[in-house]
Structures are given as C-alpha cells and as structure tokens.
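The complex appears here without one of its protein chains, the remainder shown in place.
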Amino acid sequence: MANVLINAPKTARRGEIIEIKALILHPMETGFRPGTNGSIIARNIIERFTATWNGDEIFRIDLSPAIAANPFVSFFAVATDSGTVSLRWSGDEGFQVEESIAITVE
Amino acid sequence: MMRLRIGLCLASVFVASLALAQGGIDKRRSGYQDMGPSLQKMQDDGTANPGMLFVQLGAQAWATPAGAANKACVDCHGASGATMKGVALRYPAIPEGADTPADLEARINLCRTANQKAAPLPPESRELLSLSAYVAHQSRGQPIAPPDDPRLAPFRERGAALWAARQGQLNLSCAACHDDNAGKKLAGVTIPEAHPTGYPVYRLEWQTLGSLKRRLRNCLVGIRAESYAYDSPEYVMLELFLMERARGMAFEAPAVRP
Partner (left out) sequence: MDRRRFLAGTATIVVLPFASARATPGSMAAAISQVVGDAAVRRGRVTLDVPPLVENGNTVPLVVSVESPMTAVDHVKAIHVFNEKNPQPNIFSARLGPRNGRAVVGTRIKLGDSQTIMAIAETSSGEFWSASADVIVTLAACLEEAS
C-alpha cells in the first residue's frame, strides 16, 4: 500500500511560485549492503520521481542508491491553472505509485 | 564490522563538551536540543518527518477491523483519535484488572487480544509501531505526566536501581553516561540526557521508526551488556523511571534522532 505525505498549498494566485514537498515510505535498499547471512541484499530503490501539472511534466528527478530511505523531494512550481498535480514514483521490483492533489488557482 | 562499531562505545572517549550554557530553572535537555538545526527542522516539519508516515499508517490501522471480534479501534475509541490525547504521557501504567505495569505498546496489544480477539502484534512490527505512533502523536507538545499510582512505586524503584547499576563488559551504568557525562562527546556523538520524550522515534541510524525498548537495547549493546528479552519487565521498569525523570517535559513523538 502506498504511503505518501504531500505538502502543497490548496490554493494559489495565478503566477505564484509554490513549493511542493513529498515523502514516501520506501527502504531505498542500496544493493551494497550485506544481509544477515552475509550475502548482499538486492538493490531496491525508487529510480524516478515525476511531477505533472494537468498532464504536463513540470519536474523530474532520477534517484540513486545514495538517496536516504523514505525519500523526500521538494521543488517549486509556478501556479498556472487550476487542476491536478500528480506525483509519480517508480523503481525496482515494479514499484509504481501515483498520488494526485487538487489545486485551485485564482 | 559490528565489532568495530561497538568498539567506539567501548573506547568511551569523552571528548571535551561543547554543551551550551543552560538557562532557566529547568535544566533538563531533551535529545531534540542536542541535535543540529537541520534535524530539528526535520522533526518539526510534518511532511519532512518520516515518523509522520507511520502516524498516517497508524491512522489507517486505527480504522481497520481485526480479529475474531472484527472490531476496529475506532469502534470503541472514536474516529478522531482525540480520545487518546494525553494517554501516552502517562504510560507505563497498570491496566484495569492487572497488577503489573504495561507500556503503551503492551496496552495496545491488550486491546488486540482482549477486545479485538486478535493475536498480539510482534514487537517492532510496522503495525504496532504505527499504532503507537498514532496514539503517541495525539499527545505531542503536552507535558509528560506519569500517573500517581502508588502501586507503580516499587517498579519505578527497581528501574532506578537498574539505571544506577554498573553492568556489561564495560562495567558502566546508564547514569555514568546520561547523568555524569551528558552533553559530552562519545566518539563524536553528544551523550544526551536520555529523556524518553520522543518515542516511538525515527532514528536515522535505523532508517525507520523504533520503540524506546529498541533504543534501550542499543545502549545495552553499547556497554556490552546482555539485552533483556523484548517482553521482560526490566524495560518497563526503566521506562517508568525515565518517564518520572522527564515529568513535565514536552512530549515530541514521533521525534527524529540521529
């Protein structure tokens, strides 16, 4: 089950620059750590985080094993029009999570 | 590798303290005050504190029916969690009908077994930690308030004795570090006063949430003492002592700690 916390304003003035912060539960297993039996624990990371605003991609970040467990990402966006901001995380072992928030632009 | 890490504790190098001058009447310091500004900010910001992910999971578990009774916490305690306000501040406590103290996790498990007719949740399991984070979070910002139950006194006294007793291969007591050398550096790490203000806590070292028990086990390993079993009464006794010692301090759960 996806477990995500998103922080963004619900309303913004047109043209205002808003900050969007997102946190997701994920181990970000590096693929370099030995497990209890001495063999290496398989890599399991989120490789990409993408943000779209009413379907248009506005931000993308490719992550590496050097990103901390339970990844946190923050970025800014110009409030252009009312609608939906969708955040998508994808990675190893078929990990796919999408969460959307509604934003009203006045 | 483990040996080397523990070796750092072993070395018990007390480098000169950088502790700030303490002001006010109450000189006690939460571990929060020993952290740098970036970790304090991480704890304070609801979407930056990873512990809040577990609070959110706990809110979901709170509303999910379980066990043969097919009842959820909401069915008896209400949907908002507001009925749990202040509860974490006064645990460990003696549940009705019992004669020994239970900590918050054990109290939750009592509702699992007695009221939901479900199996108890294992220690440090995600669901138990999430539920206790959810319950504890309802008390954030309030002062720690152990109950005035005289039946607790003998347990607390045994906790105090454990605190003061030298143990482990290093022959150190909890007090030797946390009372006598708090604020000083141990292999680069500031020794905190060990107030249980933030549990369950998101410890960066663990990269996940953990209970006060897990934290105490880490200190026992640090001094090369035998850890008690997860269900042994010694932890609850130490917790009783620590909560009394922290009476009146602001509760921070889920806190962030290095």
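Each chain gets a letter, A and B, in the order it is written, and its residues are counted from 1.
We take it that a residue touches a chain if its C-beta (ideal position, glycine included) is under 8 Å from a C-beta of that chain, and two chains touch if they have at least 3 such contacts.
Please read these numbers as outputs of a predicted model, since none were measured by experiment.
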Using the whole complex, pick out the displayed chains that touch the missing one.
A, B
The listed residue (A:Asp56, A:Glu93 or A:Glu106) that touches the chain absent from the view is A:Asp56
Only one of A:Pro9, A:Pro65 or A:Gly83 touches the unshown chain, namely A:Pro65
Even though one chain is not shown, subunit B touches it at residues 1-6, 8-9, 15, 35-39, 41-42, 50, 186-189, 204-207, 217-219, 221-223, 227, 258
Suppose we count only contacts with the excluded chain; which residues of subunit A make the list?
17, 21, 28, 30, 32-34, 36, 53, 56, 58-69, 71-78, 80
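By our rule, only the chains that are shown with their structure count from here on.
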How big is the gap, in whole Å, between where the Cα atoms of subunit A centre and where those of subunit B centre?
30
Residues of subunit B touching subunit A in the complex
46-48, 50, 52-53, 56-57, 60, 207-208
In the complex, go through subunit A and note every residue touching subunit B.
1, 3, 5-7, 21-25, 27, 68-70, 72
